[in-house]
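Written below as structure tokens is the structure these notes are about.
Omission of a single protein chain aside, the complex is shown with its protein chains in their original locations.
For chain A:
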Amino acid sequence: MKRALKSMSVVKRLCLVLAIILLPNICAGCWDRVELEQLAYVTVVGIDRDGPDGVLVTFQCVIPRMLARGQSGGGGGAAPVKPYTNYSVKARNVSDAVRLFEIKQPHKALFKTSTVIIIGEDLARKGVIPSLDFFTRKPALRRSVWVMVAEGKAADILLKGDPSPEIIPANNIRTAFQRRQDVTLTSSVDFGQLLSKLERPGVDPFMPEIKLAPKLSGGTAGQGETSTQDQQKDVKEGEKQVLEIVDFGVLKLGKLVSFLDITESRGLLWLQGKTNSGTITVPARGASWASLLVSSKRVKITPVISQDGFLFNIDIRIEGYVSSVQNEAVDPTKPEDLGRLEEEGEKAILQDVMAAVKKSQEVRSDFLGLGEKIYETDPDLWKEIGEAWRDEWLPNVQVDISVNCKLKRTGLAAGPVQPIP
């Protein structure tokens, strides 16, 4: 009897194992089959505010067929084919917008190819979290998608942005981030970082800012009169504007509070661990300029908690080399001249960082992550002051910045080139 029971359970267990093996097959099946050409490859999503409650979502999709044509026959001055198209959808929220988007055009939206989510300024000031909620829940969208804030409307960036020199604007943005990160011009922020910063105590996220560059007179206008029409608005090719990714927009508790200017942005970047190099241009003996190329950087921020308040020791150590000296009187081979250049470099960095700290105190947004340092050193204290940190404590913290710049090399040439009379 016992044996019979046992064998039954073995059979049951075998059935269970078989079921476990076979069930995953139902996860995917002919019923979810989508061929590659039946997909809409969304590369950029732009989200704007529309009315008090609605959103205006712009999807920029690649048309792969055009992409191939552009690559193969693009050489000989043929009429440029625009390999992407924009769809703008007004909806109650982003999820709704995606549904309407799929109604508007026949293909299924594929968000895997998305490079960037651009949030319009209006919406960002209202708060980024509600509109991003859809993307936090959707498994198809990766956490590595970059997030940017637009100056003005995100839709304008997508509709008017000039894709050149690449053929689709998303590639421009991608290239910009991949290259410029090294030279302390800008830093990418991906979706995962944004979410983790939003949920961490004592730190506010920042996002790179994208805007349409002011039009240069002359320029490309009037060239491309043969215009293709955009889905939503008629934007002539000639009216396309160059996209600029500079500076940052900073958030406070999930809402955009301000944009940084270039000095503040660089100060922010110096304090970030991510960027390792960059060029500092400093006065060389007053009159002319010298450029220093930073090759490595170490930043240490230590909070000192005392009765009087908070003091942050910011210690920046930089190594670099001389990339250009425009003053013939300065000879980098001489230690005193090199020392002077180092001092100038230190001063420039100090100014940048001070500006960033000031801005942080001014807009009461802790995008430098100073509060997090306190949370790390004294979590109990943070529990008391955390609530009021941004508005009461942050504007009053003291900062002690020390910059140490070491120039190791002078490039290929030792001194400046001297014409022999």
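Just so we're on the same page, contacts are C-beta pairs under 8 Å (C-beta built on N, C-alpha and C of every residue); 3 or more make two chains touch, one makes a residue touch a chain; residues count from 1.
Assume contacts and distances are computed from a predicted model.
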Identity of the absent chain, which is to be given by its UniProt protein name, from "Spore germination protein B1", "NADH-quinone oxidoreductase subunit J", "1,2-phenylacetyl-CoA epoxidase, subunit B" or "Acyl-CoA dehydrogenase": "Spore germination protein B1"
From A:35, A:53 or A:199, residue that would touch the chain that is not displayed: A:35
Option from A:113, A:277 or A:351 whose C-beta touches the chain left out: A:113
For chain A, the residues touching the chain missing from this view: 21-22, 24-25, 27-30, 32-37, 39, 41, 62, 64-65, 67-68, 110, 112-113, 115, 140
